[in-house]
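Before I ask anything, here is the structure I am working with.
Part of the complex only, each chain left as placed.
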Amino acid sequence: MRRILETLVPAAPLILLFVVWESAARLGWAPPNLLPAPSLVLQRLLELLPDGEFLHHLGQTLIRLLGGFAIALVVGVSLGLLASRTGGGALITVVRVLAPIPKIALYPAFVLIFGYDHASKIALVVADTLFPILLATFHGARAVEPKLLWSAWAAGSGRFASLFTVTLPATLPAILTGCRVALLIACVTVFLAEMISSTDGLGHLLSLAARSFRMVDMFVPLLLISLIGLLLNVALQFARKHLLRGQS
Amino acid sequence: AFLALCGQTQAADDIPTIRVGWSIPAEEMKYWMMRRPDAFPDLGKQYRIAWTQFQGTAPMVQAMLSDAIDCSSQAPLSLGQGAASGGLQAYVLAQHVGERKGESFSVYWAVAEDSPVRSVADLKGRTVGVNVYGSGVYGQMAMILKQNGLDPERDIRLVETGFPGSEAALRAGRVDAAVMNQPFALRAESKGGIRKLFSLTDLMPNTVHIFEVCRKDFTDAHPELVKRYVKDLRTAMALAREDRAETLKVVSEVTRAPVDLLDGYLLTDKDFARSADARPDFEAIQQMLDQYQQLGMLPAKVDVAQFRRDDLIQ
Amino acid sequence: MEKRAMIEIQRLGKSFRIAGGKRHVALEGIDLNIREGEFVSILGPSGCGKSTLLYMLGGFVPPSSGSIQVQGRPVTGPGPDRGPVFQEFALFPWKTVLGNVMYGLRQQGVGKREARERAMALLHKVNLASYADFYPKELSGGMRQRVAIARTLAYDPATLLMDEPFGALDAHTRTVLQNELLQIWERDRKTVMFVTHGVDEAVFLSDRVVVMTRSPGRIRTVVDIDLPRPRVRAELLVDRRYQEYVVELERLIEDVHHERDAEPAPAPVAKTTLKVATR
Amino acid sequence: MSAQAILQRLGAPLTVLVLLTLWELAARALALDGFPTATESLAQLPAILFDGQSLQSIGASLARMFAGIGLALLVAVPAGLAMGRNPTLARMLNPLLSAAYPVPKAALMPMVMLWFGVGDLSKILVIFLGVSLPLLYHSYHGAARLDDKLLWSAAAMGMRAPARLLRITLPGALPEVLLGCRVGLAMALIVMISSEMIARQSGAGDLLFNALDMALYPDVYAMIVILAALGFALDWAFEHLRLRLVHWAEPRQDAASGGNS
């Protein structure tokens, strides 16, 4: 009983949202040609899920999403750690200049450089998710208690090695927060890339449906990306719990 | 919608306002009205216009469905889909641009000069660029491919380049055939190295590209207002055609394209066709709607009659 | 039998920039030579710069003036020859107790298995073997302090820089660890800099006791503790000389506290001839 | 020492110069139509910067951006802090948030237009959503990592929970909150532009996307340069503010470098 309640609490707002949405659609609070009932969307989603072609689109999106995120994670954490050490000032200037650029404007160049396949979309995801991770890592690393580093150096750990044995684990909480932000941005960006120019992926399905005003079909990818975001976040939360079991 | 009122820049006095959506690059009538309002005696005095620019026609259908705008520029496909699937009810009141075989520019697909692709059929297995997958232009291309024995879904690899990115994609070798529209076609031609493969006039001589649409409920409620608007649109068309030099300036102000570039095609035979009275070509529209239905891009037959309100067009 | 100086501190000073933008002088004109294998304690009022001195010896913080040489070479940074035990412990929160103690060994290239064994042996000594899998946040203050001590002892640095290492321990545990430390020291002849507030602890453990003035810290006096070694607590406690040392140091500390800030501190006496305790 | 100081002063301009040179070289080497060189793009700057209307557009965008940021600060920071200190609240809101944030705002434009019109309000909303994401999560985790004993101390002084959120949790988590702000500020410029992609009135995004639509790539990149400069200036100003606000938390000046080498 208690367990049921415990799993229900986090789900409650989502359920509430669904109820409100459903009644909004059913009771005509929102025009049905703009907002379809969630039950219809869910039903369509369940119809589509076993469909091979739909799964292919889903797969394409996931490859771009996770591929881009993984690259941003590795690059962002490495650069952030390096920038936190002396001499990293130049790197931070570069970040300052590049971070606020709307990456979407670079997309034409990405397409010409990387082609119309995965690479250009992954590049866009990387460009959008890199900086949240990099900045979080940088600030986290700068705030590491110096005595932890001193302890490591005194124990014979080299400057470079201590980056991984001390700075990285001590920065992990900040990095994971950056990841959380970046992961959600990645979800949005991959859709944006697929909506602008693509012939596959969920974003493509969405813009196709939107252009022909098939609202139920349009909300299927939206619902799916929500679910993906939710699942990725749950995964991240587990990772966080495991990785930070000693801390906080 | 009540929130829309707060966000909207409402006219302080009781001069009626039309909320109009527009886009670039080929709506000279609207650009004139935006940039040279003094040339229109009623504008600003009898009625006002709140302009909002959109990326493409589909968002404008959505905006009309959301009651966020009253009138907008549309293309046959987006209007047809809006009507068939979105429940949009609207009138087509003026035509911005179309094509006229032999007299005007026609959207075409280009290949590199030295490309082995010589005919449409040669496109089999090639990468073809299109502005937007599922757009009207795509539909007509698909029709042409079919007529040449190609299955547009299987026999070619399609990528979305958009009109602006088309030339660059072709030159970078990312596509084998690229879709060309003005002013990008002119720029590409002047640099050379490309060859026309086929154009939309191969399919039909009088493709309609953009026309003006107003919501039915809005028009029926404010017929006088819409009438004034349509009248001014026609005045703008006349002005645009008469005073080309000024039109070049106006368009340059709006699109920020340099006058030199515009001078190369705008309102010449390298440009789309405009009719003096800006009258919509309903027949051509119907023909296009039928093609789209044939291709499965429209779920049902859309009768153009529902978009007519002749008393406003005279 | 004079041994050569392991650590040479000359006219060492340190000032900090504080939030207002002003500078705060923490230490001034410290002169001190420490021989190899010597056990030197530092006594001084709270805030007089004892920790700061250790940081500079460790090479963690650069001096503002003066110089420090260890084995004839200027200190440019930390090294595994000088092992610190920080006042705030500074345990790695992401590592278990065992992981913390193994860290230094692993850094020195000791194999996992051996590192584990040696770490566990040390944990037994500090009476924390049953807490090997705990994380620092799950420990009490005194337990953390013991882990910090074990972590540094584990990789066996030639010099120990210990900042009130037994401050959070109960009397019994403290005595046990004092004896443990003395044993290690007597066996390996480490050089030890030992900051403490316990006068009796300082006398019990040290060859020399440095008494510092109030902030800004200078060296007030250096007292040689001429007591036989190995020292046994029970014997020492009834030794008259031991008691005299304690009384004398307590008096010195009282003096330090009652010297007005305005008065110039007496000239440092670090250069007194060193007498090696008879062993 | 002074040479080092000079180098430090010149560091940022020097880096920017290197960046511009790299851009120039890369663009020349690639010779792509959609990727103009630095010189071509910088040449377009005066046309934009000395045009009153363009400046007004950029100003209008910035005004919306600051409105969005202000809203995000007011809503996301308290919400994040509360989630950080109240696990039940966090458990309830987390699924909702992680399901809501991934939804591309562009796709919801019809609904947004329906409820908020095509004007400033809907754009401010989109900016708010973008900026609130890093603010919320950094506040959340910052608050969650706060030392309990600080809150205990305040509670023992008789401070009630709402006041503790404002007066203990907020300052205690401030370093992390401000990190969220820094990320949020960079994102604000991005969202400011992308909020103007679909429905445009006068704004910086309008300038940029029009140039994109016309394939005027040097203009596009000139806008990018302007945005980068704006971002740089904002970040610079914010760093000063940040250091003033959290100087108490910065590790010792000579700490991370360690030693006097």
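Per-chain numbering from 1; labels A, B, C and D assigned in written order.
The rule is short, and it goes like this: contacts are C-beta pairs under 8 Å (C-beta built on N, C-alpha and C of every residue); 3 or more make two chains touch, one makes a residue touch a chain.
Everything numeric here is computed off the predicted structure, so don't read it as measured data.
**Q** Would you give the formula describing how many of each protein chain the whole complex in this file includes?
**A** A x1, B x1, C x2, D x1
Quick note on the criterion: only the chains that are shown with their structure count from here on.
**Q** I need the chain pair with the most C-beta contacts, please.
**A** Most contacting pair of chains: A-D.
**Q** If you take the mean of the Cα atoms for each chain, which one ends up farthest from chain C?
**A** B
**Q** In whole angstrom, how far does the Cα centroid of chain A sit from the Cα centroid of chain B?
**A** Distance between chain centres: 36 Å.
**Q** Can you check how far apart chain A and chain C are, centre to centre, with Cα atoms defining each centre and the answer in Å?
**A** Inter-chain centre distance comes to 49 Å.
**Q** Quick check on chain D: which residues sit in contact with 2+ other chains?
**A** As it turns out, chain D has residues touching two or more other chains at 32-34, 110-111, 114, 197, 212, 252, 255, 258.
**Q** Taking each residue of chain A in turn, which ones touch at least two of the other chains?
**A** 31, 34, 108, 111-112, 145-146, 150, 153, 207, 210, 247-248
**Q** Over in the complex, which chain B residues touch chain D? Could you list them?
**A** 1, 3-9, 19, 21, 24-25, 51-55, 59, 62-63, 65-69, 163-165, 167-168, 171-172, 183-184, 187, 255-257
**Q** Which residues of chain D touch chain A in the complex?
**A** For chain D paired with chain A, touching residues are 8, 11-12, 14-16, 19, 30, 32-35, 88, 91-96, 98-108, 110-111, 114, 133-134, 137-138, 140-141, 144-145, 175-176, 179, 182-183, 185-190, 193-194, 197, 205, 208, 212, 217, 220-221, 223-224, 227-228, 230-232, 234-236, 249-252, 255-258.
**Q** Please output the residues of chain A touching chain C within their complex, sorted ascending.
**A** 145-148, 150-157, 161, 165-166, 169-170, 172, 244-248
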